[in-house]
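Next up is a structure, given as structure tokens.
A single protein chain has been omitted from the complex, and every remaining protein chain is retained in its original position.
Chain IDs A and B follow the sequence of writing; residue 1 opens each chain.
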Amino acid sequence: MLAWRKPNFGRTRLIGAAVGLTLIVSACGSSGDGTLTVLTHSSFAISQTTLDSFTEQTGIEVSLLDGGDAGAMLAQAILTKDNPIADVIFGVDNTFLSRAVEEEITVPYRATGLNGLHEFTRLDDTNRFTPIDYGDVCLQYDTAGVLPADRGGLFFDPDTGPGLVVEDPSSSSPGLAFLLATIAAFPDGWQDYWASLREQGVLVVPSWTEAYYGEFSGASDGDRPVVVSYASSPVAEVVFAAEPIDEPTTAIVEESCFRQVEFAGILDGTDSRGDAAEFIDFMLTNEFQEDIPLNMFVFPARTDAALPQVFVDHAVIVEDPWTLDPEVIAANRDAWIEEWTEIVLR
Amino acid sequence: MLTVNGLSKNYRKTVALDDVSFELPTGTTMAVLGPSGSGKSTLLRVIAGLEEPDRGRVMWEHADLAGVAAHERRFGLMFQDYALFPHRDVAGNVGFGLRMAGWSTGDIGNRVREVLEIVGLAGFEGRSITELSGGEAQRVALARTVAPAPRLVMLDEPLGSLDRSLREQLVVELGQIFERLESTVLYVTHDQEEAFTIADRVAVMRDGSLVQDATPEDLWQAPADIFVSDFLGFTNRFSAVAGDGRVDLGWIAVPGDYPPGPCQVVLRPDALVIDPDGPVSAVVSGSVFRGDHYVARVDTDSGVSLMVTAPARLHSGEALRLRLDPAGVLVLPQPQ
Partner (left out) sequence: MTAGRVGKVALVGLPLGFLTVFYLYPVASILFTGLYEDGSFDFSPFGDVLSSSSLRGVAWFTFWQAMVSTVLTVLAAMPIAYVFARFEFRGKRVLSALLIVPFVMPTVVVASAFVALLGRSSPLGIDLNRTIWIIFAAHVFYNVAVVVRTVGGLWAHLDPRLEAAARTLGATRWQAFRTVTLPLLRPALTAATSIVFLFTFTSFGVVLILGGLTYSTLEVEIYRQTLFFLNLPLAGALAIVQLVGVSLILWIYARYQRRRRVAASLVAASQVARPPTTTRQRAAVAATVGYLGVLVVAPLAILVARSFGGGNGGFGFYRALTETSSSTASVSAAEAIGNSLWIAAVATLIALVVGMAAAAVVAYSTGRAAAGFDLLLMLPLGTSAVTIGFGMLVALDWPIDLRANVLLIPLAHALVAIPFVVRISVPVMRSVRSELRDAAAVLGASPARVWREIDVPIAARALAVSAGFAFAISLGEFGATSFIARPDTPTLPIAIFRLLGRPGTLNFGQAMAMSTILMAVTAGVVLLTDRLRVRDVGEF
């Protein structure tokens, strides 16, 4: 017990406040029934009308839970696997897939419509995770700053270094994807490639936002004409142009792309497994799939989903992107990042 | 009537109050006199209910106040450094007790005006506390204390930090105010002049104990022991031996029947009279002006130093003769 120097205090007020606080907290404690909670990363977006349509069809309300970036979201799901905070998880990508499968945070579910998806998206044969969309992480350049003749050689030419800004693979998902692209492209020589990029003065920043809006000359006051970004960035530049533009001022280097596939799954321990399954199925309908591109700027996993016109006009669907087996990624990820850190940052 | 019965209080190893008892009839003023650390402030705090005594009782009109909290006692206490509320203006301070008692705003305003007038601060209502001079702050603190018409007014060294002239003026005013308000007052001070001016009775404290409780006149006439006499400022004190119908100081003897044995003799200022026919011859070694009289330091032929009251200035080296007026001689027991 504390030694008191002066005992004169009002008590009723504080007790009142404590009781009040407890009441507020308990009153808001539980969520209503018939609501499906979907844990997503911060980049998740879909039309409200699409979600409303799902509710109309099934009577199930959808509530979204923002789990931060993809890494934070997965960490949250793993930490709460004994008593999940949501019913469905969306946004686990192929770089995290094996880890997520190993942790058994989700239950196997074979979604209706699985057969209509691109073959390359079907990376989880345990069906714990259902592919929903895919996209590519590529080198992107400022068309005003780099000569067209250089484009093809950008990726293979370590002299890109002085003009290149990349994200740290230990804190950024596109950063990791680009590291994996270099590993897939130079299985034995990626270390040398990075060493020479470093010598040339490659710039590493912690996240996509700092790279794109802080350093990339195509989108900021920065002086780096080449950045690691998403293949759909040029499309987004057209869609989200302050002053309407006909052509994007940036373009991607197709030879440098690494494919990311995003998955959804039913969290183990949910009380609403049936509703969750319905939502996974819904995510594979064309209604949802065709709404993906303009919301998340990635491509639908379904082969027959129609693309919006602006994607048809400006998007590049990379023919032959770099890929790595999720299990290989899971097995080597930490070691690769450590090695990369030693080479590029230390 | 305030009754204090056997109050004792210790702080760790120090004794703050040791078996203090007295009675204070309604409408009277008692001064508690003592050096700092003698337990005066603690006594007030215990009576006010701010501290609990270890033993003993505080009673008002014979009702025990144990268990009655400070805010329920309706006693007023004016603090040594006034403890004015810095976040309230003068009116906010003076009206505080009235507000606590549930007075209406209008009544509070009237009473505050009335009390401020009594203490000579009419029109000060809106002043900020931080802008007051020392004397003004003292009056505001007094006004705040008396505004709710407390059953008992206690003042803890109320004039302590003020300059001498202000003190002399205020102590007279205080007496008038208390008389006008017919207050029962307990007045703590270390200044005997202040105590004698204001009080009907003076209680002297030492080390937590009440040494003497008497009227100012009785105290002057017959201090209970050398502590009290020292505290009253009687500087001419000598060790002596009593017996055979006299007390022998060595350089002079005083007649009187006292219990035989060693004792202390105090010569009050009125005990030493300058008289050309006196038996003691002495030489002046210094002199101090005290307004209506002088105090001179003289050395007797037998080598004893005395302080003597004189009507006129005495010059160093001047020779004079003294006699003793037995009425001013106090024979006090030898301390244990």
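Criterion: a residue touches a chain if its C-beta (ideal position, glycine included) is under 8 Å from a C-beta of that chain, and two chains touch if they have at least 3 such contacts.
Remember, predicted model here, so these are calculated numbers, not experimental data.
Taking the complete complex into account, the chain left out of view touches A, B. Note on the undisplayed chain: of the listed residues A:D223, A:D268, A:E287 or A:E339, the one touching it is A:D223. For the chain missing from the display, the contacting residue among A:T55, A:T80 or A:S196 is A:T80, taking the whole complex into account. When the full complex is taken into account, the listed residue touching the unshown chain is A:S63, out of A:S63, A:N115 or A:T303. Even with one chain removed from view, subunit B keeps its contact list with that chain: residues 45, 48-50, 69-77, 79, 81, 83-89, 96-97, 100-101, 128, 130, 144, 148. For subunit A, the residues in touch with the chain missing from this view are 1-15, 17-18, 21, 24-26, 28-31, 37, 39, 42-49, 51, 63-69, 71-76, 78-80, 83, 85-86, 99, 168, 170-171, 203-210, 212-214, 219-221, 223, 229-230, 233, 236-237, 239-243, 295, 297, 334, 337, 345-346.
By definition in this document, only the chains that are shown with their structure count from here on.
Note: centroid distance subunit A to subunit B, computed from Cα atoms, is 85 Å.
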